[in-house]
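Worksheet: the structure to be examined is printed underneath.
Note that one protein chain of the assembly has been removed; the remaining protein chains are unaltered in position.
The letters A and B name the chains in turn, as written, and every chain counts its residues from 1.
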Amino acid sequence: MDELLVVEGLRKFFATSRGIVRAVQDVSFAIHPGETFGLVGESGSGKSTVAYMVMGMYRPTGGRILFKGQDITMPHARRPLVLKKELQIVFQDPGSSLNPRRSVREILELPLRVHRLVDGRKLQEKVEELLNLVELPPDYAEKYPRALGGGEKQMVAIARALATEPSLLVLDEPTSALDVSIQAKIINTLVRIQKERRLGYLFITHDLSLMRNIAHRVAIMYLGRIMELAPAQVFFERPLHPYTQMLLSSIPVISEEEERLKPAKIVSTGEIPSPVNLPPGCVFHPRCREAREVCRREEPGMREVEVGHLVRCHLYGA
Amino acid sequence: MRRTRIGRWWYKFSRNPLSVVGLIIVVGVVFCAVFAPWVAPYPEHAGPYVNYREANQPPSLAHPFGTDIFGRDVLSRVFFAFRSSLLMGIVVLSIVVPVGVTLGLLAGYFKESWIDILIMRITDIFLSVPPLILALAITSVLKPNLTNAMIAVSVMWWPWYTRLVYGMATSLRNEYFVQSAELIGASKFHILFREILPNCVSTILTKMTLDMGWVILIGAALSFVGLGEQPPKPALGTMVADGAKYLPEYWWISVFPGLAIMLIVLGFNLLGDGIGDLFSLEEA
Partner (left out) sequence: MPDVLLDVQDLVVHFQVYGGYLKVLDGVTLQVRHQERVGLVGETGCGKTTTMKTIMGILPKPPGVVRGGRILFKGRDVLSMRPPELEHLRRSGISMIFQDPTEALNPVFTVGEQLEDAIRYALGKRDHASVREVALSALQNVALPDPPRILESYPVQLSGGMRQRVCIALALACPKELLIADEPGTSLDVTIQDQILRLIHRLAEERKMAVILISHSLGVIREWTERVYVMYAGTIVEEAKTGELFARPLHPYTEALMRCVPKLTGTGIAEGIPGRIPDYFDPPSGCRFHPRCPHRMDICRQRKPQLFPVDRGHRVACFLFGRDSHG
C-alpha cells in the first residue's frame, strides 16, 4: 500500500478544571499521495485536534500515527529534522501565522536555512521561485505582512509550507477567514500544486460546499468521533448519517440546482453540547431525529456499509 | 505629496505634539552635555575654581542661574552635570537591558520549567528589596564614585526588564508564527531572538526611553547623599545637596539643578510616549 499517512484509533483527552475533555476518540483514516482528505465538522468536533496530533503539536493519548510506514506518534520536539521537512501545516489565521516584524523574504528563507536546502546566493533565487509558485510578484519579498491583504498573507504561509518540498500538507481552515474571491484563487493554486507535486492534503474546513470541490474523500466529525467517511461524491449525494444530513440541509447555497441537491431541511435545535459533558450512548442522539432506545444506551461502532463508505450509526446496524 | 518612509515615521511620532516637546527637550539636554565646553559661558567653573568675590550672586544676565558658594556659575555647572547624568543613564541601560531581556526571554519561553523558576525567583528576590536601599547599600560598601553608583543602579534595575519581557514572551510563544517556526525546526536561539524578541522591541525601547529619566533621577538621589560623582566634578544631585544648606536665601543654588533634573525626567517621559507610537504596528 502506498499510504502517505495512516491514523489508527487516535485519541486525545485533556484534563481540565471542569473535567476530562474527550476531544478525539477512535479516529482512523489514511491519506494517499495526490489525494485530498477532507475533515469536516462544527466547533468542538475535534478536527483541529486531529491535525495538531498529526503535526506533533499535541501528544496523542492513544492510537498511532504512521507516516510512510514509520511510526511518528511522538511530540514534535522528538521528531527527526528530516520528518519536519515532510509534514507542514498552514493555519487558519494568516494574520497571526506570519511574524509581523519579519519581511516576507525572511519568512520564506527560514525553512530553507534550517534545512540547509539551498546555499548563499541561491537563496534569493529560491525565494523568488516560491513567490512565483503562489503567483505573487517578486517585489513582495521586501514587504512586511501588514502591507499584505489576508489572501496574500495566506499565500506566503502556503509558500513557506511548500519551501521544504513536503509530501503532506495539513491545511486547517486555510480560507475560512478570507473572502470568496480570494478563497477561489488560493484553492485553485493549492489544487494545481497538488497535481504538480502529487502532494497529500489533510484539508479541514467547516464549509461543506468548499469540501465538495476540493476533497477526494471526506470524513465528518462530531464531538471527537468520525460519524461518516466516504468518497466525496458518495458523501454528498448519498449521505447516510443523520448528522451529515442535518448539516447538508442547512448550508446556504446560491442556485436552484444546488437546492435540489440538498437533503430535506432538518432544523437543528439546541446548542452543541460541550465535550466535557458527553451524552451517554451515541454522542449525537440528543439532536438526532432518528434517535432510538439503543442510541441512548450504546455507542455505535464504525461500519463499512459499502466499499469505502463507513458510518457510525445504529440505523445501519453497527 | 510624496510619502516617504521617514515622513511616515514622523507622522506617527508627531501625532501627539507632546512627544515633539519631549524630543526637543532631550535633544537640547544632549546637545548641552556633548558641547558643554563650547556652550557653557564659563567652562572652567566646572573644575576646581574658586572666586569668593563672585560667590552667592543671584541670577543675572552674566550668570542666568546665579553663582554658588565658591563663585562658580551654576548654569555652566549644570551643563557639565548633564554629562554624568546622561552617562549614568546610558551605561546602566547598556548593562541592564541585554541581561534583563535575555533572562526574561528564557524564562518566558521555557515557562514552567526549571529555567523559568530559577530566573523568576531570583528576579523576585531582587525586586523585593526597596530599590534605593539596595543602591545605597552597594555604594556604601564600595568606594563612592560614579562607576560604583552605576553598578549599584544596574544591580537593582535589571529585574524590571526581565519581568516586562517575561510577560510578553509567555504570550508570544503561543502565537502561530512562533509555532510555525518551531514546526519548521528552527533553533531555540532563532525563536527567542528572531521571532519573539522583535515583537518586544517596541515596548522595550519605550521603557528604555522612560528609564533614562528615572535612572538619572536615581543617580541624582545617590549623588545627593554623596554616593555618586565626587566633587569637584559637577553632578545634579550633589549641586542640590550643596545648596540645600543655604535655602531659602540663596535659593538658586539648589533650585536650578533641581529644575534641571525635573526637565530631564519630563523630557524622556514625553519622548517615551512618542517612541511607543512610532513603533506601533498601525499603518499611518
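The rule we apply is simple: a contact is a pair of C-beta atoms (placed from the backbone, for glycine too) under 8 Å apart; a residue touches a chain by one contact, two chains touch by 3 or more.
Just so it is clear, the structure is predicted and the values come from calculations on it, not from any experiment.
Here the missing chain is touched by one residue of A:32, A:68, A:185 or A:303, and it is A:185. For the chain left out of this panel, the touching residue among A:59, A:143 or A:206 is A:206.
Contact between chain B and the unshown chain involves residues 1-3, 7-8, 11-12, 283-284. Seen from chain A, the chain kept out of the figure touches residues 42-43, 149-150, 152, 178-188, 206-210, 212-214, 232-233, 236, 246-247, 250-255, 257-258, 261-262, 267-268, 271-272.
To be clear about the criterion, only the chains that are shown with their structure count from here on.
Chain contact summary for the complex, chain A toward chain B: residues 55-57, 76, 81, 84-85, 88-89, 91, 93, 96-102, 110-111, 114-115, 146-147, 157, 160, 164.
The touching residues of chain B, counted against chain A in their complex, run 175-187, 190, 194-195, 198-199, 201, 281, 283.
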